[in-house]
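For this view, one protein chain was removed and the others were kept in their places.
Coming up: subunit A.
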Amino acid sequence: MAQPFLKKDDDHDDEADYSPFLGIEKGAVLQEARVFNDHQLDPRRCSQVITKLLYLLNQGETFTKVEATEVFFAVTKLFQSRDLGLRRMVYVIIKELSPSADEVIIVTSSLMKDMTSKTDMYRANAIRVLCRITDGTLLTQIERYLKQAIVDKNPVVASAALVSGIHLLQTNPEIVKRWSNEVQEAVQSRAALVQFHALALLHQIRQNDRLAVNKLVSSLTKGSVRSPLAQCLLIRYTSQVIRESASNTQTGDRPFYDFLEGCLRHKAEMVIFEAARAITELNGVTSRELTPAITVLQLFLSSTKPVLRFAAVRTLNKVAMTHPIAVINCNIDMESLISDQNRSIATLAITTLLKTGNESSVDRLMKQITTFMSDIADEFKIVVIEAIRSLCLKFPLKHRSLMNFLSNILREEGGFEYKKAIVDSIVILIRDIPEAKESGLLHLCEFIEDCEFTYLSTQILHFLGIEGPKTSDPSKYIRYIYNRVHLENATVRAGAVSTLAKFGAMVDSLKPRIFVLLRRCLFDTDDEVRDRATLYLNTLGTDGAVVETGEDVKEFLFGSLDIPLVNLERSLKNYEPSEESFDINSVPKEVKIQPLAEKKAPGKKPTGLGGPPPGPPSTIDAYEKLLLSIPEFANFGKLFKSSAPVELTEAETEYAVNVVKHIFDGHVVFQYNCTNTIPEQLLENVTVIVDASEAEEFAEVASKPLRSLPYDSPGQTFVAFEKPEGVPAVGKFSNMLRFIVKEVDPSTGEAEDDGVEDEYQLEELEVVAADYMLKVGVSNFRNAWESMGPDCERVDEYGLGPRENLAEAVNAVINLLGMQPCEGTEVVPSNSRSHTCLLSGVYIGNVKVLVRLQFGIDGPKDVAMKLAVRSEDEAVSDVIHEIVASG
């Protein structure tokens, strides 16, 4: 019975694999736990059983509710023993078992006894356990002891109480807040960790009171903090205070900067680093403020400790993004880190150097990187590739060596993500640096000769089809492309056929040769490849003579598909084979509208009331179907756009109404979604009376009342207006909900016969220019922009006045125009001073519009914007400017 660990004797021959827990099994251990019930407790054995239980839990084993309860009750018996070691294990396992509220009661008295014990270890641990498992009610009983414990002369007890306070603050803030005085006393403790825990708790108690935090920081920064951890906390609180006060005091020196700078001379490395990092992260930090922080970080760079080097280089890497000049002094230390054993450090060093490097150092740097690349993992390589790409864009003159570097590493071994990063980089460089185009395309051609990734091969072939024909000697690419037709899988072969066709279309002199090649593809084994070859042979003209290709053929080959693929897919699925061929113009172009319900759901769900009708048909086809089903609106033609719902009532009112604006070429239909939130009422004959006196170009032509609107069952009423055909008329409409109310007996649900006519004022509604704009994205903005040409371009500059930040200004303009942001340009990096945003859309009348917005912010938050519009119609370009000018 006293044998401690069962398998010991059997397994000790196999010394290497020996484990006291070999062959351990939950059932057996639970059996063993019966020793907890023995009259004569054996503390050693009990400890061992607890260890085994903890081992099982630690290995991811779970106990059923019954098992856990059983173990828990058995464990509570162990409070009888006065063996310190066993008691420690008991505390740990109680925390691990996390007993339920009704079980907790069993141990509370034992724990409360321990909490008042003379043994420090008991007090400290009992507090931690009790606070972990207790609920609010018990807390008031033990509050007195906890307050005492906070100022206990034993630091372990005080820390235990303070840390428990930090946890309890999340669940029972009102109780913990009463301990302020004791906590404040503990902040002055001589014990380092007590000070740290007390400061953390005190700050959390006061965190919503800015003035109190301010006072706390200004008194402590005068210097009474001894613990390095507490000092780190104080630095964080100080930066927070600086951040929040910066907006108030623009002039003079930054408050508390001297404190941060003083911390750079602290003896603990963690404090030095915390302070240096805090300084580099100050809003709008000046180079004078940065210098001392950079200096200490530079010292860390040559530390023998990898952690210090890593911390320093990571921080400097961030600084280099905004203040590259400030980091240049560290370049020599940084270069020696390229050979650092720790590859994370080496990668950070390289990318920092690439950010701070100047034109003359590029070649040397690339040499160093080449040796480095072979021995790091793909994920690091990708980071390096991205840094090289931005370096190349910064120094276009260096494209030759950078492009060579990229093509060299492209030939080496590597996974898909890595290769994709390289290919993407080359593609971007080709696009942005004209001189790099020819060599870059050849590198890509060589790469597809021996590329194992179908995706990359097809992407490159597509890209070649666009860029290749524009080069000085397009014929040299043909061999590479046609080789693919022989050697690759069907997907790549099909891609190669399309690319060949593009060369044929663009380069008239090549046409006869392309024809020969395409004809050979007619015998391919794959359907898609043959189909494509046939299609292209027909579109290019079957004779294969050297003639100019028609514009519409070019449009067909090169034009981007301006239809969202999802919509196309859906339309094709709905298409039933018939005499009438599929019309691509019937595919809706609107990017998916955000479903109604999704936006309103949070907060409203529990009541199920007060909210607007949850999700009537939300996509545009559903709207279109709905409108077509109403005879009055059937002859309005094709629906151009439906807006997102606009709320016309406050939340939680008697009747919730929102409106969707449906724009047709010559009509506008308002769809009012109404919900009745009063159980005692039934509404009948619901209409909206619209006053269009502030919308001169609109004339009401029809309305469709809602017969009956029972409680909590949404319904729609419609009002239609005529407006001048194709004109983006705008105007303001005021709305009045009119209906007949009938009382409903809530118990029977029956309505009375007689009703009363009543009205309910709704908010105003506006038709704005953005309602005539469809959000339609383009896949490649630059190409689209260039192919649109500058004929109908309109450029002007606007001052947007003071704004919170750039992001807010950018969003405001996007919303005003109602266009689709492209290539993720709607996201503004924080703290940036300028930003370019690309938008695309389709204006009523099916006019494609592209917008390039350049924003700049200067000193006192004044935002200026340059707006360049290209569209297929100069009148539309002007309209966009008018929208912005009047917005």
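Of note:
The rule is simple: contacts are C-beta pairs under 8 Å (C-beta built on N, C-alpha and C of every residue); 3 or more make two chains touch, one makes a residue touch a chain; residues count from 1.
Just so it is clear, contacts and distances are computed from a predicted model.
For the omitted chain of this complex, the UniProt record lists the protein as "Coatomer subunit zeta", which is one of "ER membrane protein complex subunit 10", "4-hydroxy-3-methoxy-5-polyprenylbenzoate decarboxylase", "Skp1-like protein 4" or "Coatomer subunit zeta". One of A:L30, A:A68 or A:M89 touches the chain omitted from the figure, and that residue is A:M89. For the chain left out of this panel, the touching residue among A:A28, A:V307 or A:A699 is A:V307. In the complete complex, the residue from A:V35, A:A74, A:I106 or A:M121 that touches the missing chain is A:M121. Considering the complete assembly, subunit A touches the hidden chain via residues 2, 4-5, 12, 15, 18-21, 40, 42-44, 47-48, 50-51, 54-55, 58-60, 62, 81-85, 87-89, 91-92, 95, 119, 121, 128, 132, 156, 159-160, 163-164, 166-167, 170, 193, 196-197, 200, 203-204, 229, 232-233, 236-237, 240, 269-270, 273-274, 277, 304-308, 310-311, 314, 341-342, 344, 379.
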